[in-house]
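Attaching a single structure in structure tokens format; questions to follow.
The complex is shown incomplete by one protein chain, all other protein chains being positioned as in the whole.
Chain lettering (A and B) follows the sequence in which the chains are written, and residue indices restart at 1 in each chain.
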Amino acid sequence: MSARAGDVEIAPEDLRHLADAQLNVELDTGDMVLNLGPQHPATHGTLRLVVRLDGERVIAADPVIGYMHRGYEKLTEFRTYPQVTTLINRIDWLSSFANEVPFIWGAEQLMEIEAPPRAVHIRTILTELSRIATFLLFLGEMGLQVGALTPPFLGFRDREHVLNLIEAATGGRFHPNFNRIGGLKDDLPWGWIGETRDTMRIVFDACNTLEDLLMGNEIFELRTRSIGIIPGELGAGYGVSGSNLRASGVDWDLRRDGTPYLAYPELDFKVWTHSDGDSYARYWVRLQETRESARMVIQLLDQLPSGPIMAKVPRIIKVPEGEVWTETENPLGQMGYYIFSKGATGPFRTKIRSASFSNVSILPWLLRGVYVPDVITILASLYFILGDIDR
Amino acid sequence: MIPTLAVEVGWGTTLALKTLIVLGLVPFGALVLGYTFLLKMMSHMQSRLGPMDPGGFHGWYQLIGDGLKFIQKEDVMPAKADRRVFALAPAVVVVSTFLVFVVLPAGPELVVSDLDVGVFYALAVSSLSVVGVLMAGWASANKFALLGALRAAAQLIAYELPLLLAVVGVVIQADSMSLQGIVSAQANGEIFGIGLIGNPFILTQFVGFALFLVAAQAELTQAPFDMPVAESELVAGYMVEYTGFRFLFFFIGEFGTAFAFSALAATLFLGGWAVPGLDNEGLSTVIGPAVLFAKLMAVAFLMFWVRFTYPRLREDQLQTLAWKYLIPIGLANILVTGALKVWI
Partner (left out) sequence: MAEDTPPVHEGDGHEGDAPDAVIPPEAPVDAEPEPEPEPAEPEERAYSEAESELLARLEGELGDAVVDHADAYGTLVVRVRPDAWRRAAEVAKTRLECDFLSFVAGMDWQPAPREGDEESSDTSAPVQPTETTFGAAGSEGRFQVFAHVESTDRHWGVTLKTDVTDAAPSVQSWVGVYPGADWHERECWEMYGFTFDGHPSLRHLYLPGEFEGHPLRKDFPLLARVVKPWPGLVDVEPMPEDGEPESSETTAGSEEPT
């Protein structure tokens, strides 16, 4: 017995949990409709999941989003490019530096200017730092969602070191607003490079601690193995990207495979994949990627060139007419901006392709036949941010 | 009464005194456990400090202040809740906690009532809390509470059996179901002829001890068995609609029962209030409570340490653990203990 979702064949092994869901039909005890959210500790924000339950099994799930819809695409039509940067910071607020990068890169492509190498390197360092910050939080709070009380504190504590670094360089822990078309706002402060090296050591320790604490735990394995398996091809059809897709065995990372951007072509790094596609695999992939990001930061610090941090740009920036599509490997997945410009100081239209929107769109398919606690595990392992879904 | 006091009082005064002591002991036990382990030990394990301000010295006043805060809050009841059942449920849970303290001995004569079937009675009344939990979940008129209550009912009933089976081994070895009898069996017993530390049953009944701890953890709905109160899913489960002093009752019930179970474990496996080799009854009466307190804090330390470390098991995994693993182990333990008792 296999099934089709569009043109995708789903293997029988992946449907095991659905078959079990059919068993309870004869009893006909009636279904219960439960509202998970919009205020719920497990939904990472204002996501509302309307699930129809049969006992503790989910029969159907329907995510209701939009509680945080701020109308960014409409707003960008009324803002100049520097003003848009402050807006898009807040799409994925945990790794906000990474949101600015594709937009600024797109504007620079339209203007046909290139940021100087030092600025490019510092941008890469800050992007990887924000990736580390958000993944450390994920590693901790996924433990919280499955019930362990200690990992989130450790994750938050070690994340503070990375946020201190970002604050020292940019002035803001969460919303740096540091990119400018043509480069960066400021250069790095004194002593930042040494501190970053020390912090990367702390990051490695944190990863090892969390690995011992959670990944070696039998209960954690019981709760996450074989839970929420996303077949790779189906995931790609839904638009699932980033670590979620790599955990399903799809070897695709825009830092290595997409249009070369930032300083990634000069870096030597490994793309981690896992073949299982379950929640454990997603956790494992992000853990390895955190370590890989720390290694990348150290490489970048060693290779940091000197030079200006801002190219020559006019004071009032008018971006020439054209359209450009930029996509980057953000911590949550593939983030892209399709910028239409008509030669004004602001974009004509920006289509913001946010990763979590597509990651969450697979939930109606993924949640059929799972238990209520597994719903929580799956939500935690997909790792979405509400601002990213709702824009 | 107590020989050291050399005061004769009638049975009415004795009864009143004992009732007051139990009534005071339960919140006191809850406070001590809550502060030491939940607030301080958990914080230090999570590399933070916990409350430091209230009361000046490491925030010792925190829970008392919390209790007072709860008492003065508005009594909110959901509109569709079943009023009487909603109000009674916390009381049922707390009453079962009080009843367990009736048989716990803290000294040679410091026990409210040394029943001959002490162990049996203690386990029986502690399972009354299931009724309270079900009442709370149903009367709250809240689907999350209902989910939590149903999970709790299944879990608490499932883990009664391993709890019982763990204790049967102790009873076989001690030849008595009364808790004072078990304490004296441990204090006066010998290991291979050496009576230095008596015969604490943890040494021979280590399987039973482990089983008891696991089952007690589940009876208290503490992680890794806190599905009914799964904080990240059900947000307090069956207690979600309770506020103010009703929630305080649940809180006292939860930690008071933890105190009681720790005391029970200390009595059954670690020797209770007795210090082996100390035969002076007067001295035992004075230091007995302190000894028991130290032993029960050691047991509680283990329980809470596990609570803060492990994630929670899913409901079906929980049930599998109880029915497929713990009960057969308990039965095997009884077999072996009985066989050894007969032949040795």
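Quick note on the criterion: contacts are C-beta pairs under 8 Å (C-beta built on N, C-alpha and C of every residue); 3 or more make two chains touch, one makes a residue touch a chain.
Computed from a predicted structure; not experimentally measured.
Note on the chain not shown: across the whole complex it touches A.
Across the entire complex, the residue among A:Glu56, A:Asp92, A:Glu108 or A:Asp388 in touch with the chain not shown is A:Glu108. Residues 5-8, 65-66, 69, 71, 73-75, 77-80, 83, 108-110, 112-114, 117-118, 180, 185-194, 233-234, 236-241, 245, 250-252, 257-260, 265-266, 304-316, 320-325, 327, 334, 336, 338, 340, 342-349, 351, 353, 357-358, 361-362, 365, 390 are the ones on subunit A that touch the missing chain.
The criterion applied here is as follows: only the chains that are shown with their structure count from here on.
Distance between chain centres (mean CA atoms), subunit A to subunit B: 44 Å.
Taken in their complex, subunit B has these residues touching subunit A: 42, 45-48, 143-144, 147, 151, 223-224, 226-227, 230-233, 235, 307-317. Listing the residues of subunit A that touch subunit B in their complex gives 32, 34-35, 40-42, 56, 143-150, 153-154, 157, 213-214, 217, 219-220, 222-223, 371-374, 376.
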